[in-house]
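Yeah, one chain of the complex is gone here, protein chain that is, but the others are all in their spots.
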Amino acid sequence: MRVSEKKTVIETKALTRIYSLGDSEVIGISSINLEIAARELVVLKGNSGSGKSTLLSLLSGLDRPTSGELKVAGHDLIKAPEEQLTRFRREVVGMVFQNFNLLPTLSVLENVCLPALLAGGWPEKIEPKAIDLLQWLGLGDRMAHQPAQLSGGEMQRTAIARALINDPAIILADEPTGNLDSRNGQLVIQLLAELHRTRERTVIIATHSNLADAFATMEICLKDGMITDTTCEV
Amino acid sequence: MRSLVFFLRLFSWFSLRHIGKHWFQAMLVLFGIALGAAVFTSVRLSVHASLRSFTSSMNHIAGRTEKVLARPGGFLPESLVSAIINHPSVRNASPMLSGYVQHFGADKEPFLLIGIDPILDRPFRSWQIAKGKPRKVGMWLDLLKEPYTLILGGALARQYGYAPGEKIKLEHSRQTVDFRIVGVLAPENLALAEGGRLALTDIATFQEFTGLYGKIDRIDLRLQPEQTAENFQNIVSTLPPGVIMSSPSERRESGQAMIRAYQLNLSILSFASLFVGMFLVYSLVALNAASRRHELAILRSTGASARLLFLIFLAQGTVFGLAGWLLAIPISSFLIKYLLHGVSQTISTLFVRVTVEQLSLNSWEIFLSFMVTIFISVLAAYLPAREAMQVSPKEALSIAEHSEQADKPTLRLAGLGIFFIVLVWPLSKLPGYAGVPLPGYIATLLLFTGFAMLSPWILEQLGKALAPKLRRLGGMPAYLAGRYIRGSGNRTAISVGALITAVALFVSLVIMIHSFRQTVQLWAYQTVSGDLFATTKMGEVNQFRYPLSPEVIRTLTTLDAPVDLVPNRRYFLNYGKFPYEFELLDVVTFLRYGSYVWLKGPSETAIHRLISGDGVIVSEVFSNRTGLTVGDLFRAQIETSLVELPILGVVRDYRTQGGVVFYAMPHFKRRFHDPKWGGVRFFLRNRNQNLDAAVVSLRREIIEKCGDQLGMISGKELRQSILKVFDETFAITTILLFIAFVIAALGITTTLAVLVLERTSQLNTLYAVGASFGQIRRMIFWESILMVIAGETAGFLCGLILSYLLVFVINRQSFGWTFLYGLDLKALVFSLPLIILTALMAALPAIRLVFRQPPAMLLRER
Partner (left out) sequence: MKAPFLQQKSHKRKTLIFGILLLSLGTVLQLFAADDSGYFSVTGPCNLEFPKDHGSHSGYRTEWWYYTGNVDSENGNRFGFQLTFFRSQLSPAGASRHWPKPASQWRTQHIYLAHAAISDLAGGRHLHAEESSRGALGLAGVALNETRITTVHLKNWYAKIGPENQHLKAATDRFAFDLELIPTKKPILHGEAGYSRKGRASESASCYYSFTRLKTRGSLTLNGKTFAVEGLSWMDHEFSTAPLEPGIVGWDWFSLILSDRTELMVYVLRQKDGTINPASSGTFVDPDGNSRHLTKEEFRVLVLDSWKSPNSEALYPVRWRLSVFPLSMELSIVSNLADQELQTTESTGVTYWEGSVSITGTANDHRIEGQGYVELTGYAKAFDAPM
């Protein structure tokens, strides 16, 4: 594990999340200490159930930890009230999901615009930006389509555009290639890497594939909810 | 502003498009809420039209009258007019006579003939003759100048096609006479009373036509401006005995109070359909909230606040309410055509005569229906909206853990439900207020709510107890259905709650109507006994104020046919504001053939004392409304006599225009004054002959000897007509019930559709692990069977309690009567399985929904 000299955007101390399932308890992650500097491309690795998604959901403010400390881009997510968390999700992070999570009733363009509109932006300002993004992602001719009419790769690119619409400092991707064939998977990883390189974003990709290894500036391995120092065995 | 625009945009993207995709369900729900709103609106508008017509009629007839002199149940001597008119406190006085007459040979629908002195009446009522061809000044003077002339109301002139100058033949109890039509009333002021079904004539003509020489109904007064209490007392003290001064608003108010109470009762009944409609909205919005849980999570993860989601779902409810209300407009305009006539007919039969010419759109009623519909829909969306608010954004990550969707404490809810149900008991003991059974209605609401809260627990227990048995009965699908129902939580319970409501309404109304009808039938056969009833023509509509002439009485008492006569006289009076009839009859002869349906004090001594004129017996309604009961003293001014008699007993009676007090006629004549015969009923002495034929020949004999002077109806026809009125009255109730049912069936369809769609992935999994389409469909079918059975059982129980409330609390509080409780087993045994069948039919569309899309498609989407 390397410690960066650059500005820290993510900092966790003894971060723990435990789920209760009926009478039993399941450990999501346990005592994670982490510091991630700005403009890193982090690959988060681990098997199914290792805690990758749990960690991402905590980092993105989708979920709250059971204990520990968590600071992302200056926001203390432990203490943040619900409204601040909502604002954080809108403005600080952009999420890309394994199953794309596009809203089926909205068109591609509308899906992309949605977070900016939720953040209270002017539609006339948002739309050109969304169109730019979509064109950059090669979806210029797909903007009026419904998600159901898209291929997997197109859906994920739409999701990436949506993640970028509010200019977030951090992009969090949860198994972004999981539902894609290898060619499209490659394409998505290249896009994320390009974001990191040319647009200077912090990108965190949780995956158990090796597609992103070549672009990583940092690699974190999870096993049974804890960071392992040994090499990642996937 | 921007945020509102954005909200509407998001609402349209997220909700409207979704609704558009599932338009069929949405239409069902819309139709349901629209039906509910339409029934509610049209019922209220119809009653309102009657209320308005009644009020304006009363106001137009009262005109500028300040006080009214009348003698309860009788007439005033016309000589009183000149005495009153010269009284220093009196500014103007106008004598009036009015009665219902009919156009000879026409539709026999009676209309009001008003007899006034056009000169004395001038300060009181305004009217004009409509402009016509033979136009000359002072046409109205012909009323005074020429006997048998009248001015016809506009509606009558149109209906019968008469023009000024023509003759119209009018029929009254005494005679049939040709009247010359002097003119037609211009449609304003007095001419608007009774919906224009009236005619004006001179008071002299009225007396000569009806034979009421020397008599007037009432004197309307306008007092000198500076009227002191002393002067007022002064007038009252100069009045002959039995003459009472009242204010014209009193009769109007008592009539209005009756119609308003009826409006509330019908509103509440019609509200039931809106209530069921609410369940529908609930189930669809809940379906949206549940089946789109993942989408909600995505929205949340992209930055939507929980409040935004809450508002979106609340907006869904609002949109359903709004669209439902709009859709209700055409439905209402269709419904109202039926209801307007039916309701005014019912009010005329039950309470006071109203003539509704047309619907009056009342902005308050429209606003009310709008608000109620919107409120109900928003309320229905509230719970699902709350649930949508709870969706955690991390569910977007598809971490398959729904652990936080903890099971609701069904037992605690059930406890609360039972508490509500128990509350019904003390509530049912509270008195109603002014004919409005408010405690009864609150009890009903608590009952429904209580049972709805109980239903999750019932379902849980049902699932637990039945699952193993179901496996034997219906195999694996039945078993799975049982397991699902057991754990399905509140959502299923709400739909079951809707079913409970509908079934309970059905059961209780069936029981109530049955009990009511049975009791009315018993009453009709015992108390309205008699083989032939005779009164003066149009006696009933004129409140029997025209007694039989001595010649007629002589003829009737010397008939050849072997009959016993029970003469009677009915006075229509008021006890405070409460209207009742004081009925005198020959009790001895009556009791030989008929009897009373006793409620209190049916002892030998009571009957003996009644026969010997020691006291009166009163109807249950009279007793409940006035608070007087056995042992109390009944006091009333009847014509010239002040009657004071103890109450000996309380009997059931189902006359609709208030209560009844019975007293022995011979004793009244001896102790007070000669009441004259208002009518007679005949009992055939020989009960072993062909009674119908004997009545026909009796009737023939009377017509031969008395001519066409009497109104006659055979006892059989009379009793049939009583029951017919009864059935017609309940026709409206039945329609409302039917509509509530349609809505409940729609509810079952949506609920099951919800259950199917919500579990698409579960069902796919089942399919994946090897269940066949058939098995899965059977499973759904079993689920619906379980739900329907649970709903129906609980609904039946709830209905039994509700029927008790209806019979002994709500009816007592709103009409003052109760009935002999009777379970209509036959109707229930037939109808309950029919309801199950209907409910299961309603389940079919939902079952067909299963795998309407191929499973693979569904997998791809998620």
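So that you can tell them apart, the chains are marked A and B in the order they are listed, and the count of residues begins at 1 in each.
By our rule, contacts are C-beta pairs under 8 Å (C-beta built on N, C-alpha and C of every residue); 3 or more make two chains touch, one makes a residue touch a chain.
Keep in mind the model is a prediction, meaning the values are calculated, not measured.
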- Query: Where does the absent chain touch, in terms of which shown chains it meets?
  - Reply: B
- Message: One chain is left out of this view; which of B:Ile85, B:Leu379 or B:Ala561 touches it in the full complex?
- Response: B:Ile85
- Sole touch to the unshown chain from B:Phe40, B:Phe54, B:Phe124 or B:Trp140: residue B:Trp140
- Query: Who touches the missing chain here, B:Pro225, B:Gly627 or B:Gly774?
  - Reply: B:Pro225
- Hey, which chain B residues sit against the chain that's not shown? 78-79, 81-82, 85-86, 91, 117-120, 122, 126-129, 136-141, 144-148, 202-208, 213-214, 224-225
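In this text, only the chains that are shown with their structure count from here on.
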- Query: Cα centroid separation between chain A and chain B, in whole Å?
  - Reply: 64
- Message: Taking the touch rule as given, give the residues of chain A at its contact with chain B in the complex, in rising order.
- Response: 19-22, 53-54, 56-57, 60-63, 82-83, 86-87, 89-91, 95, 97-99, 101-106, 110, 114-115, 117-120, 122-123, 148, 162, 166, 174
- Of all residues in chain B, which touch chain A in the complex? 2-3, 6, 9-10, 13-14, 17-18, 21, 294-295, 297-306, 308, 392-394, 396-399, 401, 403, 861-862
